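Just one protein chain is left out here, and the rest sit where they should.
Up next is chain A:
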Amino acid sequence: MMSKLRFPLSLPVLTLTASLTALPLQADTLRIAIMGEPASLDPHKISGTWENDVVGDLFEGLITEAADGERIPGVAESWEISEDGTVYTFQLRQDARWSDGEPVTAEDFVFAFRRILTPATAADYAYLLYPVQNAEAIYTGEAEPETLGIEALDDHTLQITLERSTPYFLDQLSHYTAYPVPRHVVEEHGDRWSRPGSMVSNGPFKLQRWQSQTRIEAIRNEHFHDADNVALDQVIYFPIEERNTALNRFRAGEIDVAREFPTQQYRWLRDNLPDATHTAPFLGIYYYVLNSREGHPTADPRVRKALSLAVRREVITEQILGTGEEPAYSFVPPGVSHYEPAMVPFVDMSQEERLERARELMSEAGYGPDNPLQLRLRYNTSEDHRQVAIAIGAMWEPLGVEVDLFNSEIAVHYADLRQGDFDVGRAGWIGDYNDAQNFLSLLESGVANNYGAYSNEEFDALMREAAETQDLDRRGEIMAEAERLALEDSATLPIFYYVSRNLVNPALQGWENNIEDIHRSRWVSFEE
């Protein structure tokens, strides 16, 4: 009866496709629910993790990620680094090809690096390449793109010169900001090169179809150098913002991987779909910015310390969130390579001792029951943020702190943080790359994302020293020293480390949890 229903008004949905005929669903099709609609598929115009999910399957950098997130050679076969750590010489694979069959050459990398740094490209993530010689000057319009420290010595030899030694630079080369773009295609199609029909890429998959807000289809790229080991024929990415919709579609078997399932459902999922529910430590910190600017009560280190002491992080992770988050006693999350995070000094104290000490500090700072401290706590609108803020407000009550909560949508929230219009503000940071510097630089004087305007000369000096240290372990120790200083100062108030939350079809093989939560489809296959 239902099948007789006809919908005569089937206006053809306008889609940006080369051919409107959808491929029949093949057996080896991976269906992924990503977090939202990509802003673009041009690696120079994106900044979100959901975009990385797609673009990272379409392209491959000099270095790439294995299933467990380890860095492995990508387009680069081998490389040499000069003694002083500033000149990298890469040998590119002879068999690296674009999806149209053209060879991937060193020239494509030169073109890509110059393009992303050209001011007119307006790439919002270009600053990740600032370690490259002259990159910043080019981006600010003070130098020509041709002066960038990258050179094609021949078709398959690429040399990159850095401003100064940057120990994490190789890791960064796996980031999408360092992907090659096909010069011959970009020059032909201009800014519209990354759309279906014209897009050419060099990764394990190539773009087939993009129906805005609905689905992005990619098929196996036969020209990919490791195509023989790519098991999937097709990957379909469904942009689904509503996390519960992704969950329902996963339960109905319509998708195989759902990124970031809703926290509220964690207990149910753990009990009912244990094989499919993945949570793992993630390279991110949820923290409160404490405003160190003159005129704010939080400019007093004693107040900051007291506030940090009184926050019962275990209560927040276990009773409020309950998604496997770990309470945070450091600013850099654990698991970062070549780094052992420093811990807040009070980590071994009992809750009573902490509260006792916090009271002392508050009365030293001149606050108490007779002179309560009024704090303005800002957070961006979200149920989880609200609950955490309320709980923390309650935890501060015994110190005689009265908290006024303000919430606003995300754009307004961060604009307010930037202007310093708060005492305590919620923030989060997800590492751009697996390195402690990416977190600790948030506390350097004058850095844009240093919302609390924390400033400590000693800290800055240690960070400079670390930047010039070649030995990775020694460098890690110096940064840990810097972190210890910041934690003793209670420069910020770390609350918990993020976890990644994915639903994964148990029939999938080769999908591994990792700290950066990067999962490339080339490693994934279905059980026979």
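Please note the rule applied: contacts are C-beta pairs under 8 Å (C-beta built on N, C-alpha and C of every residue); 3 or more make two chains touch, one makes a residue touch a chain; residues count from 1.
Here is the rule we use: contacts and distances are computed from a predicted model.
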item: Missing subunit (named according to UniProt) among the choices "Oligopeptide ABC transporter permease OppB", "Ligase-associated DNA damage response DEXH box helicase", "Tryptophan synthase beta chain" or "EfeO-type cupredoxin-like domain-containing protein"; value: "Oligopeptide ABC transporter permease OppB"
item: Touching residue (missing chain; options A:Ile72, A:Val347, A:Ala394 or A:Ile410); value: A:Ile410
item: Sole residue of A:Thr214, A:Gln264, A:Ser337 or A:Ser455 that reaches the chain not shown, by the stated touch rule; value: A:Thr214
item: Missing-chain contacts mapped onto chain A; value: 2, 5-7, 9-16, 22, 37, 39-42, 45, 47, 119-120, 122-124, 126-127, 136, 139-141, 192, 194-195, 211-215, 238, 240-242, 244-245, 248-249, 251-252, 254, 408-416, 418, 427-429, 448-449
